[in-house]
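Then we have subunit A:
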Amino acid sequence: MLEIRFHGRGGQGAVTSVELLAVAAIEEGKFAQGFPSFGPERRGAPVLAFLRIDDRHIRLRCKIANPDVVLILDPSLIRIQKPAADLKPGGVIVLNTNKSIADTRREFGFTHTLAVVDANHIAKQVLGVPITNTTMLGALIRATGAVAVDSMTKPLKERFGPMASKNIAALQEAFEKTVVEEGKS
Partner candidate 1 sequence: MSKPLDQMTWQEIELGAILRTPGSAREYRTGDWRSQHPVWTKSRCIRCGVCWTVCPEPAIIQEPGGYFDMDPDYCKGCGICARECVTGCIAMVPEEE
Partner candidate 2 sequence: MGHREGMEVSIAVSHAVQLARAEAIAAYPITPQTHIVEHLSGMVANGDLEAEFINVESEHSAMSACIGMSATGARTYTATSSQGLALMHEILFIASALRLPIVMTVANRALSGPLSIWNDHSDIMAAKDIGWIQIFVENGQEAFDHTIMAFKIAENSNVLIPTIINMDGFILTHVVEAHNFVDQDMVDAFLPGYHPRHTLDPKYPVTMGAFAMPEIYTEVKMKHQVTLMNSYEHIVKVWQEWGDRTGRRYQPVERYKTEGAKTLLLTMGCLGEVAEIAVDELRAAGEAVGLVKLRLWRPFPFADLRQALAGADLVIVCDRALSPGGAAPPVLAELRSAFYPLSSRPQMLGFIVGLGGRDVSPENFKDILKRAQEESSHGPTQEFYLYGVRG
């Protein structure tokens, strides 16, 4: 089972992302659970969203305490939420940043496998707005292979209608531009 925890802020679309990815995984014939950190929704407040993908029915009904992957939509959350603190050994950090992998490792002391992409830049260029949730799905897929890139097309079309093609393009571009470096430990 693959357990992914999304770190974002209310309004950045973390919950939408896990829902889209869960639907894509289920379309592939897998089993998945996508759910938010339950509670009142507040724009701008740090939020978590959770995603499990497995080849069989998932029986767990608790939050993800020790994820295989953390995806960080907003780097300003790293100091607040310490997303990598409970990441499994051998886990993956997927980060939206315009900094290099070396600089990121130096700044935050990350030792896990690290995937970075400047999703803000891609989202502004392709979507015209700095909303990075669908863009970051491209980085996540590149770093983990959680689903096939093509599997995202249908859920994105169903969710965004005429806006889907831009989201698909942003996701595709992030998939191509994401840089991944194996963990040090």
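The set was built so that all candidates are chains of the complex that A comes from, given by their letters.
Operating definition for what follows: contacts are C-beta pairs under 8 Å (C-beta built on N, C-alpha and C of every residue); 3 or more make two chains touch, one makes a residue touch a chain; residues count from 1.
Computed from a predicted structure; not experimentally measured.
Participant: In the complex, what candidate makes contact with subunit A, out of 1 or 2?
Facilitator: 2
Participant: Looking at the complex, which residues from subunit A come into contact with candidate 2?
Facilitator: 18-19, 22-23, 25-27, 31-36, 38-40, 57-63, 65
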